[in-house]
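One structure coming up, written as structure tokens, with questions to follow.
A protein chain is absent from this complex, but the other protein chains hold their places.
By written order: A, B and C. Residues from 1 in each chain.
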Amino acid sequence: MGFFAADGPLPEANPGQFFMLGVKNCGDDPLLKRPFCYFRKRGNTLEILYRIVGKMTSIMKGLRPGDEVEILGPLGNVYPVEEVFFECKKTEKTEKTKKTKNPLVIAGGTGIASVYPLLEGLPGRAFLFYGGRSKKDVLLSRELRAVSKKFIPATDDGSLGFKGTSVDAARDFLNGRAPDDFVLYACGPNGMLKAASALGVQGYIASEEKMACGIGVCLGCAVRTKDGYKRACKDGPVFKTGELLFD
Amino acid sequence: MGFFAADGPLPEANPGQFFMLGVKNCGDDPLLKRPFCYFRKRGNTLEILYRIVGKMTSIMKGLRPGDEVEILGPLGNVYPVEEVFFECKKTEKTEKTKKTKNPLVIAGGTGIASVYPLLEGLPGRAFLFYGGRSKKDVLLSRELRAVSKKFIPATDDGSLGFKGTSVDAARDFLNGRAPDDFVLYACGPNGMLKAASALGVQGYIASEEKMACGIGVCLGCAVRTKDGYKRACKDGPVFKTGELLFD
Amino acid sequence: MVDRGNKNKKLEVRIGGLKLKNPVMTASGTAGYGAELAEFFDLSKLGAIVLKGISLVPWQGNPAPRITETRCGMINSIGLQNVGLDAFLREKLPFARQWDVPVIANILGTSATEYTRLASALEDAGVEGIELNVSCPNVKEGGIAFGLNLKSFAGLIRAVRKKVKNPVLIVKLSPGAPSIEEFSRAAEAEGADAISLINSIPAMAIDVNTRRPLIKNVIGGLSGPAIKPIAVRMVYQASKSVKTIPIIGMGGIITGEDAVEFMLAGATAVAVGTATFMDPMAALKVVEGIGSWMERQGIKSASHITGAMLSDIRRK
Partner (left out) sequence: MVDRGNKNKKLEVRIGGLKLKNPVMTASGTAGYGAELAEFFDLSKLGAIVLKGISLVPWQGNPAPRITETRCGMINSIGLQNVGLDAFLREKLPFARQWDVPVIANILGTSATEYTRLASALEDAGVEGIELNVSCPNVKEGGIAFGLNLKSFAGLIRAVRKKVKNPVLIVKLSPGAPSIEEFSRAAEAEGADAISLINSIPAMAIDVNTRRPLIKNVIGGLSGPAIKPIAVRMVYQASKSVKTIPIIGMGGIITGEDAVEFMLAGATAVAVGTATFMDPMAALKVVEGIGSWMERQGIKSASHITGAMLSDIRRK
């Protein structure tokens, strides 16, 4: 994985949103921009967290300060957070009692980039389950621990934290707890999203379906929902649990 | 125009030869390597002189120290120089009288890169005619003056040296002189080569026909000769005057 | 009539009875029904907008993955997901008609009757143009049969032409047509007002790590700059084959110079598809690019570019 930082006039982005990013120094190969989650802003710098998997990410790795990139966004919808955070503040003010839910955040792979700004916006409130194959795949441990109420890493080989997937870890944690006390936020590969949806916790999951345009015109990023195909880029990437159907 | 320098284990090249050069940081666009003349070597650094005209040369301009390139070569044949230089040394040694010829060098555009190492190898012996549209297109004046016996720049607008083309300047110079006292070396665009061939001076001209492979397998760089099509890359780029046919 | 938004008459071209402010359209299926692109620029700056293909009844489209990138191109297998005629007329068309720009509907059916029913309904709804898609590589029912067989191709155009008077009738050729020349001549003979080409070319790609096809339906359509040289050649062949009707060229147009290349080869107008995925402003940039090329070359009217390739040596 690597960090990617861009300076310049950057519009405000919200948790769950993404950018389409392209490089300018080559010809038309790679052709399309690639989607990357809004990870965080530091000063006037937009940071993206990415895994080097192919053509574009390899080129990104080779970029150096001063190289130009093209960024389109922020795009897509956001993780709704009223019921867990803003509503809760309102409640305090109006002194009405309203039971607030606890954010249960599950991330797989680069999905951590998607939920990171959510965690930053809910400091010290979320239960975070995030893992990878092995200890070295679990990034940002220190920061994640700092921003969450409880950070439970999970590794397939047990080299760090829970031995199993992040969803397994969450299931274990929920054992004996009331699912209704929690609101789910999950981002990761399809298999993980399917498993997370099956936990019985209502909430939101963000799709990382492949995209061509990112703006809703190509219909390439179709995800199957109970109301037919929807566009991950424009109707999502964040969907309510139960909305997405998995094979 | 720009300079391009590459370090690394570089084979020896001779005047007239060229390299195929490709960049490594992009995908398959641009696809093919591009031919560039062997310009000169300084220490362990290969220097190329190039004009920014399109895709590859624009990418080359953006390269920075440490970026990797792919270089194939040296390729092609060389400007023969025995009769003007080595033969002449032999003559001195054996004390036989043999009339040596004077190199008459004509270059247009980036053709100067092709003849430059020839001039360096024949220091103070060549009559050089080299020009461009205007004063600012005439590069390396100081160096060229240093390595040639006489350097006559030519510009279309008369802003430097002779007003007209480099071939016009050479024709003017030859007026009243015996063509047989000279041996021609010319490199530049086709129109220039045609005009240079018509000067009546025997010698060598180097083609800059577009190339795909540079190694003689694609037959893409066909030049018309009196013996049918030949390959500029493998049978050339240097041809005897009279061998190439022009439309 | 006030000529809103077209101070630059130089760029005007005509497709049949339709006057376009400039030669640039969206390519069907790459700009939805207009709404999303309108978030990025004023659609009335284009020559026309060609909408996503529609059928009589809604189609849900193909399963994911539907797209994959290839070298300088992409394969798609959307499967003509569309809302169907009724919802189109009710929801999409009124929205698309809010800009001062001709709207061209793209239709496809499984029979000549479906095509004529669609065309009639669209004429009644007042669309300025109808493009017959007989070349979708992604659904067996997508009219591709009409695109590959000269007799049914001619029959289809004849049938639709009989029904439709007002809208400009455009026929979108299949790049797989056994002969671009014959199909172009047939389209003109049967009364088409214009020919558009090319649609995406059937293609596939396999992920060698998983050994699975990168498109769920295995075969999809290749588009983008990779296919441009094939598209320019087909436009050239089509334009040499027809007597008078204009050609709308497309396939890998990214820049104004790409568009000019199609026009020099014989196109009167062009459409921008895949480029819009690379950059939502692509079509607008193509308009500007044609303008500055004309400026550089001292050409006074876009219509003068059509077929203006020099030293047009026909093949021996």
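By our rule, contacts are C-beta pairs under 8 Å (C-beta built on N, C-alpha and C of every residue); 3 or more make two chains touch, one makes a residue touch a chain.
Predicted, not measured: the structure shown is a model, and the values here were computed from it.
Peer 1: Mind giving the shown chains that are in contact with the missing chain?
Peer 2: Across all of the complex, the chain we cannot see touches A, B, C.
Peer 1: Just to verify: which one of B:46, B:106, B:199 or B:223 makes contact with the chain not shown?
Peer 2: B:223
Peer 1: Among C:80, C:171 or C:264, which residue is in touch with the absent chain?
Peer 2: The one listed residue touching the chain not shown is C:264.
Peer 1: Among C:112, C:219 or C:281, choose the residue that contacts the chain missing from this document, as touch is defined above.
Peer 2: Per the contact definition at the top, the residue touching the missing chain is C:219.
Peer 1: Which parts of subunit A face the unshown chain closely enough to count as touching?
Peer 2: Residues 27-29 of subunit A touch the chain absent from view.
Peer 1: Which positions on subunit C touch the chain that was left off?
Peer 2: Residues in contact with the chain left out: 70-73, 75, 140, 148, 178, 201-206, 208, 210-213, 216-219, 222, 225-230, 232-233, 236, 252, 257, 260-261, 264-265, 293, 297, 308-316.
Peer 1: Need a quick check: the contact residues on subunit B for the chain that isn't drawn.
Peer 2: 22, 27-33, 70, 72, 209-213, 215-224, 228-229, 234
The rule is simple: only the chains that are shown with their structure count from here on.
Peer 1: Can you name the chain that lies farthest from subunit A, using the mean of each chain's Cα atoms as its centre?
Peer 2: It is B.
Peer 1: What chain sits nearest the middle when you go by CA atom centres?
Peer 2: C
Peer 1: Distance-wise, how many Å sit between the C-alpha centres of subunit A and subunit C, to the nearest whole number?
Peer 2: 37
Peer 1: Quick check on subunit C: which residues sit in contact with 2+ other chains?
Peer 2: In subunit C, 71-72, 225 touch at least two other chains.
Peer 1: Could you tell me which residues belong to subunit B and also touch two or more other chains?
Peer 2: Those would be 27-29.
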